[in-house]
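All protein chains but one are shown in place.
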Amino acid sequence: MPRVITLLTDFGTADGYVGEMKGVLLAGAPDAMLVDITHDIPAQDVEAARLTLARVWRRFPAGTVHLVVVDPGVGRDRAALAVASDERFLVGPDNGVLSPALLITGNRVVALESPANASATFHGRDVFAPAAARLAAGAAIETLGSPVSQPRVRRTPEPRRTGDGALLGEVISIDRFGNAITNLVGMRTGTVEAAGLSLPLRRTYGEAPVGGPVAIVGSSGLIEIAVRDGHAARVLHLTRGTAVLYRAAP
Amino acid sequence: MPRVITLLTDFGTADGYVGEMKGVLLAGAPDAMLVDITHDIPAQDVEAARLTLARVWRRFPAGTVHLVVVDPGVGRDRAALAVASDERFLVGPDNGVLSPALLITGNRVVALESPANASATFHGRDVFAPAAARLAAGAAIETLGSPVSQPRVRRTPEPRRTGDGALLGEVISIDRFGNAITNLVGMRTGTVEAAGLSLPLRRTYGEAPVGGPVAIVGSSGLIEIAVRDGHAARVLHLTRGTAVLYRAAP
Partner (left out) sequence: MPRVITLLTDFGTADGYVGEMKGVLLAGAPDAMLVDITHDIPAQDVEAARLTLARVWRRFPAGTVHLVVVDPGVGRDRAALAVASDERFLVGPDNGVLSPALLITGNRVVALESPANASATFHGRDVFAPAAARLAAGAAIETLGSPVSQPRVRRTPEPRRTGDGALLGEVISIDRFGNAITNLVGMRTGTVEAAGLSLPLRRTYGEAPVGGPVAIVGSSGLIEIAVRDGHAARVLHLTRGTAVLYRAAP
(Lines give C-alpha, C1' and ligand atoms only; values in the text may rest on other atoms or scores of the structure.)
Protein backbone atom coordinates (compact mmCIF):
# COMPACT_ATOMS: atom_id res chain seq x y z
CA MET A 1 0.00 0.00 0.00
CA PRO A 2 1.47 3.37 -0.93
CA ARG A 3 2.38 5.80 1.79
CA VAL A 4 0.36 8.99 1.82
CA ILE A 5 2.11 12.37 1.68
CA THR A 6 -0.10 15.38 2.30
CA LEU A 7 0.79 18.95 1.37
CA LEU A 8 -0.19 22.06 3.33
CA THR A 9 1.26 25.38 2.13
CA ASP A 10 0.63 29.07 1.52
CA PHE A 11 2.04 28.90 -2.01
CA GLY A 12 -1.11 28.95 -4.09
CA THR A 13 -0.62 26.70 -7.09
CA ALA A 14 -0.26 29.02 -10.08
CA ASP A 15 3.44 29.82 -9.77
CA GLY A 16 4.55 26.19 -9.90
CA TYR A 17 6.22 26.04 -6.48
CA VAL A 18 3.80 23.32 -5.38
CA GLY A 19 4.32 21.54 -8.68
CA GLU A 20 8.08 21.52 -8.11
CA MET A 21 7.59 20.01 -4.67
CA LYS A 22 5.27 17.33 -6.03
CA GLY A 23 7.86 16.42 -8.64
CA VAL A 24 10.55 16.11 -5.97
CA LEU A 25 8.25 13.98 -3.81
CA LEU A 26 7.43 11.55 -6.60
CA ALA A 27 11.02 11.43 -7.81
CA GLY A 28 12.04 10.36 -4.30
CA ALA A 29 9.03 8.20 -3.42
CA PRO A 30 7.47 6.98 -6.68
CA ASP A 31 4.88 4.87 -4.87
CA ALA A 32 3.63 7.68 -2.65
CA MET A 33 0.10 8.97 -2.96
CA LEU A 34 0.01 12.78 -2.88
CA VAL A 35 -2.95 14.43 -1.17
CA ASP A 36 -3.47 18.19 -1.17
CA ILE A 37 -4.68 19.59 2.14
CA THR A 38 -4.50 23.19 0.99
CA HIS A 39 -2.27 25.71 -0.74
CA ASP A 40 -4.55 28.60 0.18
CA ILE A 41 -3.29 29.44 3.65
CA PRO A 42 -2.98 33.27 3.65
CA ALA A 43 0.61 34.17 2.72
CA GLN A 44 2.96 33.63 5.69
CA ASP A 45 0.12 33.04 8.17
CA VAL A 46 1.78 30.46 10.41
CA GLU A 47 -1.10 30.62 12.88
CA ALA A 48 -3.74 29.74 10.28
CA ALA A 49 -1.60 26.86 9.07
CA ARG A 50 -1.17 25.56 12.60
CA LEU A 51 -4.93 25.55 13.20
CA THR A 52 -5.62 23.83 9.87
CA LEU A 53 -2.99 21.20 10.61
CA ALA A 54 -4.51 20.65 14.06
CA ARG A 55 -7.82 19.72 12.43
CA VAL A 56 -6.44 17.25 9.95
CA TRP A 57 -3.23 15.49 10.86
CA ARG A 58 -4.58 12.69 13.04
CA ARG A 59 -7.52 11.96 10.73
CA PHE A 60 -5.07 10.33 8.31
CA PRO A 61 -3.93 6.72 8.61
CA ALA A 62 -0.84 5.74 10.57
CA GLY A 63 2.26 6.21 8.44
CA THR A 64 1.04 9.35 6.71
CA VAL A 65 3.67 12.04 6.10
CA HIS A 66 2.43 15.63 6.38
CA LEU A 67 4.54 18.19 4.52
CA VAL A 68 3.82 21.66 5.93
CA VAL A 69 5.48 24.69 4.37
CA VAL A 70 4.43 28.08 5.66
CA ASP A 71 7.83 29.53 6.17
CA PRO A 72 8.32 33.29 6.43
CA GLY A 73 11.71 32.70 8.07
CA VAL A 74 13.20 30.71 5.18
CA GLY A 75 16.87 31.51 4.72
CA ARG A 76 17.23 32.94 8.21
CA ASP A 77 18.32 30.73 11.10
CA ARG A 78 15.15 28.79 11.98
CA ALA A 79 15.73 25.02 11.95
CA ALA A 80 14.05 22.62 9.53
CA LEU A 81 12.25 19.81 11.35
CA ALA A 82 11.02 16.28 10.90
CA VAL A 83 8.68 14.99 13.60
CA ALA A 84 7.37 11.52 14.41
CA SER A 85 4.26 11.76 16.57
CA ASP A 86 1.36 9.40 17.21
CA GLU A 87 2.33 7.11 14.31
CA ARG A 88 2.39 9.95 11.73
CA PHE A 89 5.27 12.02 10.39
CA LEU A 90 5.49 15.75 9.81
CA VAL A 91 8.07 17.87 8.06
CA GLY A 92 8.25 21.67 8.20
CA PRO A 93 9.98 24.74 9.60
CA ASP A 94 10.67 25.27 13.30
CA ASN A 95 8.29 28.21 13.64
CA GLY A 96 5.53 26.57 15.64
CA VAL A 97 3.45 25.43 12.68
CA LEU A 98 3.97 21.78 13.66
CA SER A 99 2.86 22.38 17.26
CA PRO A 100 -0.19 20.10 17.12
CA ALA A 101 2.19 17.14 16.78
CA LEU A 102 4.84 18.59 19.10
CA LEU A 103 2.37 18.75 21.99
CA ILE A 104 1.79 14.97 21.94
CA THR A 105 3.97 13.05 24.38
CA GLY A 106 6.40 10.55 22.96
CA ASN A 107 7.17 12.54 19.83
CA ARG A 108 10.64 12.55 18.29
CA VAL A 109 12.04 15.62 16.55
CA VAL A 110 15.12 15.95 14.39
CA ALA A 111 16.72 18.94 12.65
CA LEU A 112 17.13 18.35 8.92
CA GLU A 113 20.42 19.10 7.34
CA SER A 114 20.27 21.37 4.28
CA PRO A 115 21.74 19.80 1.18
CA ALA A 116 24.78 21.74 0.00
CA ASN A 117 22.98 22.91 -3.13
CA ALA A 118 19.76 23.99 -1.40
CA SER A 119 18.46 27.38 -2.49
CA ALA A 120 18.25 30.06 0.20
CA THR A 121 14.59 30.79 -0.46
CA PHE A 122 12.79 27.55 -1.28
CA HIS A 123 13.39 24.95 1.39
CA GLY A 124 10.01 23.43 0.57
CA ARG A 125 11.57 22.02 -2.58
CA ASP A 126 15.16 21.59 -1.47
CA VAL A 127 14.96 20.52 2.18
CA PHE A 128 11.43 19.58 3.25
CA ALA A 129 10.17 17.65 0.20
CA PRO A 130 13.28 15.43 0.00
CA ALA A 131 12.92 14.61 3.70
CA ALA A 132 9.21 13.84 3.30
CA ALA A 133 9.99 11.57 0.36
CA ARG A 134 12.60 9.71 2.39
CA LEU A 135 10.14 9.19 5.24
CA ALA A 136 7.45 8.02 2.82
CA ALA A 137 9.96 5.60 1.32
CA GLY A 138 10.52 4.10 4.75
CA ALA A 139 13.62 5.85 6.13
CA ALA A 140 13.87 6.01 9.91
CA ILE A 141 13.49 9.57 11.18
CA GLU A 142 16.78 9.28 13.10
CA THR A 143 18.62 9.01 9.78
CA LEU A 144 17.40 12.45 8.67
CA GLY A 145 19.13 14.62 11.24
CA SER A 146 20.12 15.10 14.84
CA PRO A 147 17.65 15.29 17.73
CA VAL A 148 16.08 18.61 18.70
CA SER A 149 15.01 19.03 22.29
CA GLN A 150 13.29 22.41 22.29
CA PRO A 151 11.34 22.96 19.09
CA ARG A 152 9.28 26.13 18.96
CA VAL A 153 5.73 25.56 20.17
CA ARG A 154 2.73 27.81 19.61
CA ARG A 155 -0.43 27.35 21.60
CA THR A 156 -3.94 28.55 21.13
CA PRO A 157 -4.51 31.24 23.78
CA GLU A 158 -6.32 29.87 26.84
CA PRO A 159 -9.60 31.43 27.95
CA ARG A 160 -9.47 32.91 31.43
CA ARG A 161 -12.06 33.03 34.15
CA THR A 162 -13.54 36.41 34.94
CA GLY A 163 -14.46 37.72 38.40
CA ASP A 164 -18.10 36.71 38.03
CA GLY A 165 -17.36 33.15 36.93
CA ALA A 166 -17.69 33.53 33.16
CA LEU A 167 -15.01 32.39 30.68
CA LEU A 168 -13.36 35.07 28.57
CA GLY A 169 -12.07 33.72 25.27
CA GLU A 170 -11.56 35.07 21.80
CA VAL A 171 -12.07 34.39 18.12
CA ILE A 172 -9.13 32.32 16.82
CA SER A 173 -10.15 31.96 13.17
CA ILE A 174 -12.74 32.85 10.57
CA ASP A 175 -13.66 30.09 8.17
CA ARG A 176 -14.72 30.29 4.53
CA PHE A 177 -18.38 30.55 5.47
CA GLY A 178 -17.65 33.50 7.76
CA ASN A 179 -18.13 31.48 10.95
CA ALA A 180 -16.01 32.79 13.82
CA ILE A 181 -14.36 29.95 15.71
CA THR A 182 -13.36 30.63 19.32
CA ASN A 183 -11.01 29.07 21.83
CA LEU A 184 -13.94 28.19 24.09
CA VAL A 185 -14.47 24.45 24.38
CA GLY A 186 -18.13 23.78 23.83
CA MET A 187 -20.71 23.13 26.51
CA ARG A 188 -24.25 21.92 25.99
CA THR A 189 -25.98 24.99 27.35
CA GLY A 190 -25.17 28.51 28.41
CA THR A 191 -24.87 31.93 26.83
CA VAL A 192 -22.27 33.40 24.49
CA GLU A 193 -21.63 37.14 24.45
CA ALA A 194 -19.78 38.87 21.62
CA ALA A 195 -20.14 41.94 19.46
CA GLY A 196 -22.82 43.32 21.76
CA LEU A 197 -24.99 40.23 21.40
CA SER A 198 -26.02 37.66 23.95
CA LEU A 199 -26.71 34.31 22.28
CA PRO A 200 -27.96 31.13 23.93
CA LEU A 201 -25.96 28.08 22.78
CA ARG A 202 -27.82 26.19 20.06
CA ARG A 203 -27.16 22.83 18.47
CA THR A 204 -27.29 23.80 14.79
CA TYR A 205 -27.23 26.83 12.50
CA GLY A 206 -30.82 26.03 11.60
CA GLU A 207 -32.13 27.07 15.00
CA ALA A 208 -31.61 30.72 14.06
CA PRO A 209 -33.89 32.57 11.65
CA VAL A 210 -32.38 33.21 8.19
CA GLY A 211 -29.90 36.05 8.55
CA GLY A 212 -29.90 35.76 12.33
CA PRO A 213 -26.87 35.18 14.56
CA VAL A 214 -26.39 31.89 16.38
CA ALA A 215 -23.79 30.39 18.72
CA ILE A 216 -23.15 26.66 18.43
CA VAL A 217 -20.53 24.08 19.27
CA GLY A 218 -18.70 23.50 15.99
CA SER A 219 -17.26 20.36 14.49
CA SER A 220 -13.96 20.71 16.37
CA GLY A 221 -15.73 20.95 19.70
CA LEU A 222 -15.22 24.70 19.97
CA ILE A 223 -17.89 27.38 20.34
CA GLU A 224 -18.43 29.30 17.13
CA ILE A 225 -20.59 32.22 16.13
CA ALA A 226 -22.43 32.00 12.82
CA VAL A 227 -25.15 33.80 10.92
CA ARG A 228 -27.65 31.48 9.30
CA ASP A 229 -27.16 31.54 5.53
CA GLY A 230 -24.87 34.54 6.05
CA HIS A 231 -21.26 35.57 6.80
CA ALA A 232 -20.99 36.17 10.53
CA ALA A 233 -17.56 37.78 10.49
CA ARG A 234 -18.67 40.48 8.07
CA VAL A 235 -22.15 40.98 9.50
CA LEU A 236 -21.05 41.10 13.14
CA HIS A 237 -17.56 42.60 12.62
CA LEU A 238 -15.74 39.66 14.17
CA THR A 239 -12.02 39.18 13.58
CA ARG A 240 -9.25 37.05 15.02
CA GLY A 241 -8.85 38.27 18.59
CA THR A 242 -12.39 39.57 19.11
CA ALA A 243 -13.37 38.90 22.75
CA VAL A 244 -16.07 36.29 23.37
CA LEU A 245 -17.58 35.56 26.78
CA TYR A 246 -19.22 32.31 27.83
CA ARG A 247 -21.58 32.10 30.80
CA ALA A 248 -22.84 28.74 32.03
CA ALA A 249 -26.59 28.32 32.38
CA PRO A 250 -27.69 29.40 35.87
CA MET B 1 -6.98 -1.45 -8.92
CA PRO B 2 -7.90 1.18 -6.32
CA ARG B 3 -11.39 2.57 -6.29
CA VAL B 4 -11.66 6.25 -7.12
CA ILE B 5 -13.36 8.65 -4.71
CA THR B 6 -13.97 12.15 -6.05
CA LEU B 7 -14.71 15.19 -3.88
CA LEU B 8 -17.01 18.06 -4.83
CA THR B 9 -17.66 20.70 -2.15
CA ASP B 10 -18.10 24.39 -1.39
CA PHE B 11 -15.61 24.25 1.49
CA GLY B 12 -12.56 25.85 -0.05
CA THR B 13 -9.47 24.12 1.24
CA ALA B 14 -7.83 26.58 3.64
CA ASP B 15 -9.87 25.81 6.76
CA GLY B 16 -9.01 22.11 6.74
CA TYR B 17 -12.55 20.77 6.41
CA VAL B 18 -11.62 19.07 3.12
CA GLY B 19 -8.44 17.77 4.73
CA GLU B 20 -10.44 16.20 7.53
CA MET B 21 -12.69 14.48 5.02
CA LYS B 22 -9.70 13.16 3.06
CA GLY B 23 -8.24 11.74 6.25
CA VAL B 24 -11.50 9.98 7.07
CA LEU B 25 -11.71 8.61 3.51
CA LEU B 26 -8.21 7.16 3.59
CA ALA B 27 -8.60 5.85 7.12
CA GLY B 28 -11.65 3.92 5.94
CA ALA B 29 -10.46 2.99 2.44
CA PRO B 30 -6.65 3.02 2.44
CA ASP B 31 -6.45 1.83 -1.17
CA ALA B 32 -8.75 4.51 -2.54
CA MET B 33 -7.47 7.11 -4.97
CA LEU B 34 -8.75 10.57 -4.07
CA VAL B 35 -9.55 12.95 -6.92
CA ASP B 36 -10.56 16.57 -6.35
CA ILE B 37 -13.35 17.77 -8.61
CA THR B 38 -13.61 21.15 -6.92
CA HIS B 39 -13.89 22.83 -3.55
CA ASP B 40 -14.68 26.20 -5.10
CA ILE B 41 -18.42 25.92 -5.58
CA PRO B 42 -19.80 29.26 -4.31
CA ALA B 43 -20.77 28.82 -0.64
CA GLN B 44 -24.09 26.94 -0.31
CA ASP B 45 -24.84 27.11 -4.06
CA VAL B 46 -26.59 23.76 -4.49
CA GLU B 47 -27.57 24.63 -8.05
CA ALA B 48 -23.99 25.29 -9.17
CA ALA B 49 -22.88 22.02 -7.58
CA ARG B 50 -25.65 20.12 -9.33
CA LEU B 51 -24.61 21.50 -12.74
CA THR B 52 -20.93 20.73 -12.10
CA LEU B 53 -21.79 17.20 -11.00
CA ALA B 54 -23.92 16.74 -14.12
CA ARG B 55 -20.87 17.47 -16.28
CA VAL B 56 -18.51 15.08 -14.57
CA TRP B 57 -20.04 12.10 -12.85
CA ARG B 58 -20.42 9.72 -15.79
CA ARG B 59 -17.01 10.59 -17.26
CA PHE B 60 -15.40 8.54 -14.48
CA PRO B 61 -14.95 4.77 -14.65
CA ALA B 62 -17.54 2.36 -13.33
CA GLY B 63 -17.16 1.90 -9.58
CA THR B 64 -16.22 5.52 -8.89
CA VAL B 65 -17.65 7.04 -5.71
CA HIS B 66 -18.57 10.73 -5.92
CA LEU B 67 -18.68 12.52 -2.56
CA VAL B 68 -20.72 15.72 -2.93
CA VAL B 69 -21.06 18.06 0.03
CA VAL B 70 -22.83 21.34 -0.56
CA ASP B 71 -25.13 21.24 2.37
CA PRO B 72 -26.78 24.42 3.65
CA GLY B 73 -29.35 22.29 5.48
CA VAL B 74 -26.88 20.37 7.62
CA GLY B 75 -28.24 19.73 11.08
CA ARG B 76 -31.82 20.34 10.01
CA ASP B 77 -34.01 17.45 8.91
CA ARG B 78 -32.83 16.76 5.36
CA ALA B 79 -31.81 13.14 4.82
CA ALA B 80 -28.27 12.00 3.98
CA LEU B 81 -28.17 9.86 0.84
CA ALA B 82 -26.11 7.23 -0.90
CA VAL B 83 -27.05 6.54 -4.51
CA ALA B 84 -26.07 3.77 -6.92
CA SER B 85 -26.73 4.85 -10.50
CA ASP B 86 -25.32 3.76 -13.85
CA GLU B 87 -22.49 1.77 -12.23
CA ARG B 88 -21.25 4.71 -10.12
CA PHE B 89 -21.98 5.68 -6.54
CA LEU B 90 -22.78 9.07 -5.07
CA VAL B 91 -23.03 10.28 -1.49
CA GLY B 92 -24.45 13.62 -0.40
CA PRO B 93 -27.36 15.51 1.15
CA ASP B 94 -30.97 15.12 0.02
CA ASN B 95 -31.27 18.65 -1.32
CA GLY B 96 -31.30 17.94 -5.04
CA VAL B 97 -27.56 18.18 -5.57
CA LEU B 98 -27.40 14.52 -6.61
CA SER B 99 -30.22 14.92 -9.16
CA PRO B 100 -28.10 14.07 -12.22
CA ALA B 101 -27.83 10.52 -10.88
CA LEU B 102 -31.36 10.40 -9.47
CA LEU B 103 -32.87 11.06 -12.89
CA ILE B 104 -31.35 7.87 -14.36
CA THR B 105 -33.70 4.89 -14.28
CA GLY B 106 -32.64 1.90 -12.24
CA ASN B 107 -30.94 3.89 -9.51
CA ARG B 108 -31.05 2.80 -5.89
CA VAL B 109 -31.15 5.31 -3.04
CA VAL B 110 -30.67 4.76 0.67
CA ALA B 111 -30.82 7.12 3.65
CA LEU B 112 -27.62 7.01 5.69
CA GLU B 113 -27.85 6.67 9.39
CA SER B 114 -25.93 9.28 11.38
CA PRO B 115 -23.37 7.81 13.74
CA ALA B 116 -24.25 8.55 17.35
CA ASN B 117 -21.22 10.82 17.74
CA ALA B 118 -21.74 12.79 14.51
CA SER B 119 -21.40 16.53 14.88
CA ALA B 120 -24.46 18.61 14.08
CA THR B 121 -22.66 20.81 11.59
CA PHE B 122 -20.16 18.71 9.63
CA HIS B 123 -21.83 15.69 8.11
CA GLY B 124 -19.25 15.77 5.32
CA ARG B 125 -16.74 14.39 7.80
CA ASP B 126 -19.01 12.42 10.11
CA VAL B 127 -21.70 10.95 7.83
CA PHE B 128 -20.86 11.30 4.13
CA ALA B 129 -17.12 10.53 4.09
CA PRO B 130 -17.48 7.34 6.18
CA ALA B 131 -20.22 6.14 3.82
CA ALA B 132 -18.11 6.95 0.75
CA ALA B 133 -15.18 5.06 2.24
CA ARG B 134 -17.38 2.03 2.88
CA LEU B 135 -18.63 2.06 -0.71
CA ALA B 136 -15.08 2.43 -2.03
CA ALA B 137 -14.03 -0.49 0.15
CA GLY B 138 -16.69 -2.62 -1.49
CA ALA B 139 -19.70 -2.46 0.84
CA ALA B 140 -23.07 -3.03 -0.79
CA ILE B 141 -25.18 0.13 -0.79
CA GLU B 142 -28.06 -1.73 0.90
CA THR B 143 -25.90 -2.15 4.01
CA LEU B 144 -25.58 1.62 4.45
CA GLY B 145 -29.18 2.49 5.18
CA SER B 146 -32.81 1.96 4.33
CA PRO B 147 -34.35 2.64 0.91
CA VAL B 148 -35.61 6.10 0.02
CA SER B 149 -38.37 6.31 -2.53
CA GLN B 150 -38.76 10.06 -3.05
CA PRO B 151 -35.41 11.84 -2.92
CA ARG B 152 -35.51 15.53 -3.70
CA VAL B 153 -34.90 16.21 -7.39
CA ARG B 154 -33.94 19.51 -8.99
CA ARG B 155 -34.20 20.01 -12.71
CA THR B 156 -32.75 22.56 -15.04
CA PRO B 157 -35.66 24.79 -16.12
CA GLU B 158 -37.09 23.76 -19.49
CA PRO B 159 -37.21 26.28 -22.33
CA ARG B 160 -40.72 27.01 -23.55
CA ARG B 161 -42.03 27.70 -27.02
CA THR B 162 -43.22 31.21 -27.72
CA GLY B 163 -46.22 32.22 -29.83
CA ASP B 164 -44.10 32.77 -32.93
CA GLY B 165 -42.28 29.43 -32.72
CA ALA B 166 -39.05 30.52 -31.03
CA LEU B 167 -37.66 28.82 -27.90
CA LEU B 168 -37.39 30.96 -24.76
CA GLY B 169 -34.66 29.75 -22.44
CA GLU B 170 -32.35 31.34 -19.91
CA VAL B 171 -28.78 31.51 -18.68
CA ILE B 172 -28.20 28.70 -16.18
CA SER B 173 -24.57 29.35 -15.29
CA ILE B 174 -21.58 31.60 -15.90
CA ASP B 175 -18.25 29.83 -16.21
CA ARG B 176 -14.78 31.01 -15.21
CA PHE B 177 -14.18 32.54 -18.63
CA GLY B 178 -17.39 34.56 -18.38
CA ASN B 179 -19.25 32.40 -20.89
CA ALA B 180 -23.00 32.30 -20.24
CA ILE B 181 -24.35 28.78 -20.58
CA THR B 182 -28.05 28.42 -21.37
CA ASN B 183 -30.63 25.68 -21.08
CA LEU B 184 -31.09 25.66 -24.87
CA VAL B 185 -29.90 22.45 -26.45
CA GLY B 186 -27.70 23.35 -29.38
CA MET B 187 -28.71 23.39 -33.03
CA ARG B 188 -26.42 23.75 -36.00
CA THR B 189 -27.91 26.96 -37.29
CA GLY B 190 -30.28 29.67 -36.20
CA THR B 191 -30.18 32.90 -34.24
CA VAL B 192 -29.75 33.59 -30.54
CA GLU B 193 -31.19 36.72 -28.98
CA ALA B 194 -30.10 38.03 -25.60
CA ALA B 195 -29.11 41.29 -23.99
CA GLY B 196 -30.43 43.24 -26.97
CA LEU B 197 -28.23 41.34 -29.41
CA SER B 198 -29.15 38.98 -32.22
CA LEU B 199 -26.34 36.50 -32.86
CA PRO B 200 -26.19 33.84 -35.57
CA LEU B 201 -25.03 30.49 -34.17
CA ARG B 202 -21.33 29.93 -34.86
CA ARG B 203 -19.15 26.89 -34.42
CA THR B 204 -16.26 28.41 -32.42
CA TYR B 205 -15.33 31.49 -30.43
CA GLY B 206 -12.83 32.33 -33.16
CA GLU B 207 -15.53 33.24 -35.64
CA ALA B 208 -16.13 36.49 -33.78
CA PRO B 209 -13.76 39.46 -33.96
CA VAL B 210 -11.66 39.98 -30.83
CA GLY B 211 -13.91 41.53 -28.19
CA GLY B 212 -17.02 40.65 -30.16
CA PRO B 213 -19.98 38.58 -28.91
CA VAL B 214 -20.65 35.14 -30.32
CA ALA B 215 -23.20 32.38 -29.74
CA ILE B 216 -22.00 28.80 -30.07
CA VAL B 217 -22.94 25.30 -29.01
CA GLY B 218 -20.69 24.57 -26.03
CA SER B 219 -18.98 21.41 -24.94
CA SER B 220 -22.04 20.12 -23.06
CA GLY B 221 -24.24 20.53 -26.12
CA LEU B 222 -25.91 23.69 -24.81
CA ILE B 223 -26.01 27.08 -26.48
CA GLU B 224 -23.69 29.55 -24.81
CA ILE B 225 -22.90 33.20 -25.31
CA ALA B 226 -19.27 34.25 -25.26
CA VAL B 227 -17.12 37.26 -26.06
CA ARG B 228 -13.96 36.40 -27.94
CA ASP B 229 -10.97 36.86 -25.64
CA GLY B 230 -13.33 38.60 -23.20
CA HIS B 231 -15.77 38.00 -20.32
CA ALA B 232 -19.26 37.84 -21.81
CA ALA B 233 -21.16 37.96 -18.51
CA ARG B 234 -19.52 41.23 -17.50
CA VAL B 235 -19.49 42.82 -20.95
CA LEU B 236 -23.07 41.91 -21.82
CA HIS B 237 -24.56 41.98 -18.27
CA LEU B 238 -25.65 38.36 -18.35
CA THR B 239 -26.51 36.56 -15.12
CA ARG B 240 -28.16 33.32 -14.11
CA GLY B 241 -31.77 33.68 -15.21
CA THR B 242 -31.20 36.17 -18.06
CA ALA B 243 -33.69 35.35 -20.85
CA VAL B 244 -32.26 33.95 -24.09
CA LEU B 245 -34.32 33.33 -27.23
CA TYR B 246 -33.48 30.86 -29.98
CA ARG B 247 -34.97 31.12 -33.46
CA ALA B 248 -34.41 28.38 -36.02
CA ALA B 249 -33.04 29.40 -39.37
CA PRO B 250 -35.92 30.28 -41.70
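Letters A and B mark the chains in the order given here, with residues in each chain numbered from 1 onward.
The rule we apply is simple: contacts are C-beta pairs under 8 Å (C-beta built on N, C-alpha and C of every residue); 3 or more make two chains touch, one makes a residue touch a chain.
The structure displayed is predicted, hence computed values, not measured ones.
Colleague: Write down which of B:D31, B:D175 or B:E193 is the residue touching the left-out chain.
Modeller: For the chain that is not drawn, the touching residue is B:D175.
Colleague: With the full complex in mind, choose from A:P30, A:P157, A:P200 or A:G221 the residue touching the hidden chain.
Modeller: Selected residue, touching the omitted chain: A:P30.
Colleague: Can you list, in ascending order, the subunit B residues touching the missing chain?
Modeller: 1, 4, 6, 8, 33, 35-42, 48, 51-61, 64, 173, 175-177, 203-206, 216-219, 229
Colleague: On subunit A, where is the contact patch with the chain that was removed from view?
Modeller: On the side of subunit A, residues 11-20, 22-24, 26-27, 30-31, 33-34, 36, 43-44, 72-76, 119-122, 125-126 touch the unshown chain.
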